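Shown next, in C-alpha cells, is the structure this report addresses.
A single protein chain has been removed from this complex, and every other one stays in its place.
Now for chain A:
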Amino acid sequence: MGKSDEMVTPGDVLGRATELKPGKGAYVASQNNTIYASLTGFRRILLPTPDSPDQRPIVEVTGHKAHGPVPEPGSVVIARVTKVTARTASADIMCVGPKSVREKFTGIIRQQDVRATEIDKVDMHLSFHPGDIVRAVVLSLGDARAYYLSTAKNELGVVSAESSAGATMVPISWTEMQCPLTGQIEQRKVAKVVS
C-alpha cells in the first residue's frame, strides 16, 4: 500500500476472490470469482485485521476527488426543505454526518415520518416551511427520485428557520419558534437543542 497505486475505472479487474476480499468500490462476480471495480479511483489494498477469521487482504477503490459522502440508511443528515405539500415535504440533503456532500441528493419526509405520535393528524404546513434547515435520519434509499427521511425523534426536526419578517427564529418549544424582530410565533416541528 502506498507504492504507485494504479488508477482503475468501473469494470477493471482488481484480482481474484480467492486471494482478495472486495471493499469499498469493488464487487465480486460470482460466475468467475473475480473482483471488479465499480467506481473510478485508485486501487488500494488494506491488510486484514489480525483477529478476523478471513485473512484475505481487502482491495478497495478510493481517493478520487468526486467521492463525496453518500447518505446511507441510518445516517443523520442536514437538509434544506424545498417544497411542502399536503402529505410530503421535499428536501435537498446538504450534509451527511459532519461532511458536506459533493453532489445533489433529494430526500422526502412523508406525513407519517414527521413525528412519532398522532401521525395521521400531522399538518405538514405546521411542521415545515420551504427554506427551513432540518436534521433528519435516512430511513431507506427510497424510490428513484428521493431518499426517505424521518424526523420522528426529539433531536430531529427544524434546526433553523426564517420568519416571514426575514429574521432567524428562536425555538421556544417543540412546536413553536418565535421571530426576534416582530415577536410572531410560527409553528414548526422543532429539533431539541443539544446543549
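Simple rule for what comes next: contacts are C-beta pairs under 8 Å (C-beta built on N, C-alpha and C of every residue); 3 or more make two chains touch, one makes a residue touch a chain; residues count from 1.
As a working rule, contacts and distances are computed from a predicted model.
Asks: Absent chain per UniProt: "BLOC-1 related complex subunit 6", "Integrator complex subunit 11", "Protein SEH1" or "Ribosomal RNA-processing protein 40"?
Replies: "Ribosomal RNA-processing protein 40"
Asks: Which of these touches the unseen chain: A:Ala86, A:Ala144 or A:Val194?
Replies: A:Ala86
Asks: Looking at A:Lys21, A:Arg43 or A:His129, which makes contact with the chain not pictured?
Replies: Selected residue, touching the omitted chain: A:His129.
Asks: Consider the whole complex, including the chain that is not shown, and state which of A:Met7, A:Ala116 or A:Ala165 touches that chain.
Replies: The missing chain is touched by A:Ala165.
Asks: For chain A, enumerate the residues touching the unshown chain of the complex.
Replies: 83-86, 125, 129-130, 165, 181-182, 184
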